[in-house]
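Only one protein chain is missing from this complex, and each of the others stays in its spot.
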Amino acid sequence: MVEGTTRLETFSDGVFAIAATLLVLEFSVHEVSGPRLAHELLHLWPSYLAYATSFLTIGIIWINHHYCVATFARADRVLMFLNLILLLIVGFLPFPTKLVAQYLQKPGEQDAVLAYCATFVVMSIVYNAWWRYASYDRRLIRDDVPDSTVLAISRAFNPGVPMYAVVFLIAFASPLASVILTFAIAAFYLPSAALFTER
Amino acid sequence: MVEGTTRLETFSDGVFAIAATLLVLEFSVHEVSGPRLAHELLHLWPSYLAYATSFLTIGIIWINHHYCVATFARADRVLMFLNLILLLIVGFLPFPTKLVAQYLQKPGEQDAVLAYCATFVVMSIVYNAWWRYASYDRRLIRDDVPDSTVLAISRAFNPGVPMYAVVFLIAFASPLASVILTFAIAAFYLPSAALFTER
Amino acid sequence: MVEGTTRLETFSDGVFAIAATLLVLEFSVHEVSGPRLAHELLHLWPSYLAYATSFLTIGIIWINHHYCVATFARADRVLMFLNLILLLIVGFLPFPTKLVAQYLQKPGEQDAVLAYCATFVVMSIVYNAWWRYASYDRRLIRDDVPDSTVLAISRAFNPGVPMYAVVFLIAFASPLASVILTFAIAAFYLPSAALFTER
Partner (left out) sequence: MVEGTTRLETFSDGVFAIAATLLVLEFSVHEVSGPRLAHELLHLWPSYLAYATSFLTIGIIWINHHYCVATFARADRVLMFLNLILLLIVGFLPFPTKLVAQYLQKPGEQDAVLAYCATFVVMSIVYNAWWRYASYDRRLIRDDVPDSTVLAISRAFNPGVPMYAVVFLIAFASPLASVILTFAIAAFYLPSAALFTER
């Protein structure tokens, strides 16, 4: 029999890697831009920002996901389904990323960024639910994993939802600030807080 | 020598994960929709429905596929070929999914949904044939797998073809109802009936 | 140290699975075809034929590739490079497949099919070189693999290049016949001749 958590990880690994790499398809320049190509490439900065933000976030969720799964003794049907919902949202991320790349600093940017940030809010809610379900009362946790490790992971998950909720609200005032904050979370907060808290 | 079922699974895992993640490419908004972006994003609901339906179905087929393969002692050439046909259909799914996303609630929706549902019918026929071939007379089943497990999996496969056939027929009356039913099968029926019936 | 042939297989598996699944992106219908959608979907048959042909071929090359690699004791730098060239061509296949889908039965079909068949010719030459290099004088073959197995694989490789060369030439007379023959090779010849010849 295939062991439960391996089954969980293979498909997740695939979706994480593919969703991150598909992000590059958002980039495009107009066919006619030949002589002004340098100029247009510089003006694509919202695309670069959106690409880096989404790529780093997926990458860190992926590393984090592995770390969590490594504490599981087994996977049950609820966890498998929550995991599938999480992947469904990660797999969806290239679309709002493309919206930000297309609309930031243009008419419609607020709607685009709200859709982007809402995706992050939902993603962090589902990711939290996924971990809470597995760790509640050590439901799926291996016996040899100390309580302190479980607690450290839970503490690292805590700020996720409120943080992305605040970033969502900020988009009503400044869409650009919201995207930059989402990038900052991926580049500075997540690596230090969520990634290696077990030590 | 590479063991037969590992050989079977690696390529399958890849195709399942990639087909699911490519589904996101169906989403698109018109370049000119800037000021009315929120409105257009809300009107994309057929895309969201089609995306969630296809993603969940692929995800559950994938989990189920692993569970079946785990009961196999080996793979023979017929099984490999049936598996390749199954993957060919799963890999095709993003196209009818895109048709539903583009045409639902618009002229042509019935043709689009019939193509979508027909893909599910063919997929469930091939998937059934794949399992029937492997399990008939325990042809490829490991000795240490109890008959009750084989029987439970077979029972879980039974309703697949008739269920998708009915959903196909319903599309003649109401395309939207067909898509919602396909979603409901993926969200409610498959996880409970097919996924963990061995217990 | 990572063992040489594992290193060889992971990247190959990825490219095979992704190239096969990307084939679905060739399908498209015109935005305006709503009311005549069923009609247009039926007239996409060159796309279905091209999709099935390329998908099956990649799938069988993949299975075959695993079977060959399982006879290798190690991989050296020449083999790694030949393997990379093989993957470069497999990764390219979605483009000529798209050409056939777009142009079959339309002006330009001969050029499209010649490009398609030429890709298969080059692919079979490189694949042959890959196996010949590894098997010549049992250069990279494991000691416990009997000569009869090596010989059986070599015999299965023999008809590849001439067969695809003939199919290429037939495209000058009938492009459609060439594509159908390429499909027939993938559906009937390859599974029986190349796949399990060791028995």
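Each chain gets a letter, A, B and C, in the order it is written, and its residues are counted from 1.
By our rule, a contact is a pair of C-beta atoms (placed from the backbone, for glycine too) under 8 Å apart; a residue touches a chain by one contact, two chains touch by 3 or more.
Note that this is a predicted model, so its numbers are computed, not measured.
A.B. asks: Specify the shown partners of the omitted chain in the complete complex.
C.D. replies: A, C
A.B. asks: From the list C:Y48, C:F92 or C:F183, pick the residue that touches the absent chain.
C.D. replies: C:F92
A.B. asks: Suppose we count only contacts with the excluded chain; which residues of chain C make the list?
C.D. replies: 1-2, 7, 10-11, 13-15, 18-19, 22, 25, 77, 80-81, 84, 87-88, 91-95, 98-99, 102-103, 106-108, 111-112, 114-115
A.B. asks: By the contact definition given up top, give the residues of chain A that touch the hidden chain.
C.D. replies: 13-14, 16-18, 20-25, 27, 29, 31, 33-38, 41, 51-52, 55-56, 59-60, 62-63, 66-67, 69-71, 191-192, 195-196
FYI, only the chains that are shown with their structure count from here on.
A.B. asks: Hopping along touching chains only, can you work out the least number of steps from chain A to chain C?
C.D. replies: Tracing touching chains, the least step count from chain A to chain C comes to 2.
A.B. asks: Enter the angle, 0 to 180° in steps of 5, of the rotation superposing CA atoms of chain A on those of chain B.
C.D. replies: Here the rotation carrying chain A onto chain B measures out at 90 degrees.
A.B. asks: How many angstrom lie between the centres of chain A and chain C, each centre taken as the mean Cα position?
C.D. replies: 36
A.B. asks: Touching two or more other chains, which residues of chain B qualify?
C.D. replies: If we look for residues of chain B contacting two or more partner chains, we find 13-14, 18, 22, 25.
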